[in-house]
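For this view, one protein chain was removed and the others were kept in their places.
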Amino acid sequence: MEPEVYRNMGLTDEEYEKIKEILGREPNYVEVGMFSVMWSEHCGYKNSRPVLKLFPTDAPWVLQGPGENAGIIDIGDGQAVVFKIESHNHPSAIEPFQGSATGVGGIVRDIFTMGARPIALLDSLRFGTLDDPRTRYIMNGVVEGISFYGNCLGLPTVAGEVYFDRSYAGNPLVNAMAVGLINQKDIRRGTASGVGNSVMVIGAKTGRDGIHGATFASEELSEDSEERRPSVQVGDPFREKLLIEASLEIIKEDLIIGMQDMGAAGLTSSSCEMASRANTGMEIDVALVPRREEGMTPYEVMLSESQERMLVVPKKGSEEKVRAICERWGLDAVTIGKVTADGIMRIKDNGELVAEVPAKALTDECPVYERERLRPAYLNELQEKDFSSLAEPKDYGAVLLELLASPNLASKEWIYRQYDYMVRTDTVAGPGGDAAILRVKGTKKGLGLTTDGNGRYCYLDPELGGAIAVAEAARNLSCTGVKPLGITNCLNFGNPEKPEVAWQFYQAVIGMSKACKALQTPVTGGNVSFYNEIKEKAVYPTPVVGMVGLIKDIEKRCSLAFQNENDVLILLGETLPEIGGSEYLEVIHHQVAGKPPQLDLEKEVAVQEMTRQAIAEGLVTAAHDCAEGGLAITLAESAIAGKLGARVNLDSSLRPDYLLFSESQSRILLAVPPAAKEKVLNMAKEKGVPVAVIGHCSGDSLEVCINGDKVFDVDVEEMEKKWRESIPALMAG
Amino acid sequence: MKFGVIVFPGSNCDQDVYHVISEVLGKPVDYLWHGDTEVSGYDCLVLPGGFSYGDYLRSGAIARFAPIMPAVIDFANSGGLVLGICNGFQILLEAGLLPGAMRRNDCLQFRCQYTNLRVENDETPFTNLFKKGQVISIPIAHGEGNYYADEDTLKELEANKQIVFRYCDPSGEVTKEANPNGSVGNIAGIINRQGNVLGMMPHPERCAEVILGGTAGRELFASIVEWWERRK
Amino acid sequence: MLLAKIYVTLKPGVLDPQGEAVGNGLKAMGYKDVTSVRVGKYLELQLDTDDKSYAEEKVDEMCRRLLANPVIEKYRYTLEEQR
Partner (left out) sequence: MLLAKIYVTLKPGVLDPQGEAVGNGLKAMGYKDVTSVRVGKYLELQLDTDDKSYAEEKVDEMCRRLLANPVIEKYRYTLEEQR
């Protein structure tokens, strides 16, 4: 075969040699196509697998760790939560609406594939800055796409995050997370066991959509990416909704052994992964696959990424029942082959053999690369930056308002009001708080959900940034009274063949792993997205953490909103002079530099445990973590949410701007009724958590003094206006 | 009193309505499949929200031809209680059981938010536990809720007290700012001339329990039960 | 085989927020000559018949019953022989 051919499909000369070795002959065109998609980074994780092994993945409550379509965590009563996050960055860069929509569709399929009823979505987004019309176009399309697909499915999008930074201009990050609920006895896995069993395709017909999408996701974006547009697929949420209902009915009737969605690399990946997990083989006749277009070749059928399709292995004799259920829901269900004993994927076209490859060769024998790692040169200069000569602001009220209007801190309502976050009537706390809480009908339990990740921190120190992403996600859950249980993650990085990127990737995983261990939140799965570069420039290294947790009694939850006049404000944790990587430094002083705030995981754990305990004992009326923007923004957000002001005095020798805007970690603001104050202070002492009484809720403005001297006093209404109107105004152009 | 919740392909608030009727109200309720042709034995039919047939041509347009619809139309014409919520309202419009039509929201975006509604008519089977002029808070979630009717139809709706809810501000003022979608006259819900078929864009099933942050929706469902018992 | 091309537009007098948004978008992009924009739907139906008058009747019926909403929309169509 001409090297041109396989190189165009993304295979290297060495990889091609390895294929020849495995097969003991020259592969044909169809086979090369199958190898190229399965050995792409997207499916084969060839650049990341050894590093991902570093993640802690075990805990008694983890029912399914990485390796399946989604992770599963035990939540008691024979129930479990199923969840996973995935990127759709490149498709969204090219076609924002369809790109994000099909991203949602794909991640939802990963959930009901396991037998779970999907119950919620989250979205983690990164865009360029909103002064750029192209960025506004992308954000508009991405949000509309998520809204279109998720709303139509009847899934509430209950939380998420969005950050804006020039590094993401032209290469947005669109990570979607889906969450499902299941009775443990209904769990199904993506395996094709039982020699002689049928293999069926259900759902949409197959067209020429997205051929080589998986390979495309594993390349840098370039001018001619626009030319490769056929890679973009169109989503049909209506059909997916039918597919959900039909699949869950099929599982409830106990008709199947395993199923898997046809995502990236379509029929190729679903079939060989199912066979490989079960140590079986498969014989498939592509002529039997229902088509949408005429004249499709076996190659095209095997590689098509048409959406809303599932591969199913029914129990013996259940084919007809599966077909009947699908028909009731208006879906195709067709037997296209059977499970075989010899571990070989045998693809036929009208009976004629067109490909013959060992299933394991496509999955397990994917080459793995230990990439050379090199600490980037920019780090020393940036980390050692000296901020002592930074001019001190004159008007702190004005600085506060400017920060509140910064799109990274401003209200994200422009986004989430386009999402139906209430459908299913389980959303007890929706977007706008630290974490979303869903009730589990028929129990007293609640599920806590959040996503987090700060690319700027990771750019300045990937290990620390990775650890902070996990710690902050957990902190967000703890502030609502929810105990964190596990994470899924999406690792968005540049080209891993560059030693600097490989280093960032490795460091971030190390940092995340440490935090996961300390916080007892194992990794149950995730997704890697490399090659997030445009014109050779990588986006900020951006690991995104999706976390789930449990609250045993949902009535004991807590929100960030100030509730009552005279509630005492207590700050847990210590404020250090840490403005490196802060929003304040960027917005007011136009610098992205310094070291991110340090993270002491032991302290982090203590602060979070103490917060959850105080909430569980009913001592707390509001809790909110200190994150981007620092303590001043935390106070402002709680005041805005509760439409109630506060009088605050901070005793400290720090410079006022450091004190107010430093993003020191492991800090949580609590509001407690006066009667509970002593109890909370004692609890802090017992746990060794640094604690300070800093004021009380009162009035309709936020007044902050330092050592008794007033530094600002701003109306809550005025803060709210700035905060709420910022993104809508920017989006209006 | 027995309720039936109609399930169209793409309905997605069917389970939510079912939950409120069975768990919150404690009343008997069944799902009715769009492919069925019978609705006898039911006292109130609910057409729930969602995206029937993906809402692909116009919302509600294809669902209106579902096999069950002739039975629903007969049921309505003979005085049976019918409640259409969101997509259900759109289907009732397309089916001609209620006058007018829906357009895309004037902001051209989907909107999910709590809205204030002024109760304009408290003498219907669906609103008898409210008071005329009362302001209640019920969430919306739709992309096509921009109600339209021509002048003559509007006059008729007015004259017959068929306008049941209008979007308003917290004090009950019907203002442009309080209108989330551009509906004429801030109309959020209307009833047919006979007073047995209500269509509304807001979702009462989403605010029927304290834990979800509101209970106005429970009152609406309770009104139906109240009216039914009184009638007997 | 016949091909029906169907145009569904909003009745005059019915506000067209989408058209307005597109119009404003175009003006903002510098196309000052655009004085008004209306957005409608365009459908292509393939019909397995060669009988034009039968097809005409059917297409008109489909438009009235499903494809257009007479409260706010009007329609027109053409029929072409399909090669």
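Chains: A, B and C, in written order; residue numbering restarts at 1 for each.
One rule holds in what follows: contacts are C-beta pairs under 8 Å (C-beta built on N, C-alpha and C of every residue); 3 or more make two chains touch, one makes a residue touch a chain.
Every value quoted in this text rests on a predicted model; they were computed, and no experiment measured them.
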*Which listed residue, B:Y56, B:Y114 or B:W228, touches the chain dropped from view?*
B:Y56
*Sort through A:Q233, A:S318, A:T363 or A:T611 and give me the one touching the missing partner chain.*
A:Q233
*Just name the one of A:G44, A:P118 or A:G207 that touches the chain not displayed here.*
A:G207
*Would you write out the residues of chain A that touch the absent chain, in ascending order?*
94-95, 98, 204, 207-209, 229-230, 232-236, 238-239, 292-293, 306-307, 330
*Using the touch rule from the top, list residues of chain C that touch the missing partner.*
1, 7-9, 19, 22, 25-26, 29, 31, 33-49, 55, 58, 62, 65-67
*On chain B, residues whose C-beta touches the chain left out of the figure*: 53-54, 56-57, 61-62, 65
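Quick note on the criterion: only the chains that are shown with their structure count from here on.
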*Rounded to the nearest whole Å, what is the centre-to-centre distance of chain B and chain C, using the mean of the C-alpha atoms as each centre?*
30
*asked:* For chain A versus chain C, what separation do you get between their C-alpha means, in angstrom?
replied: 41
*When you check chain B against every other chain, which residues touch at least two of them?*
none
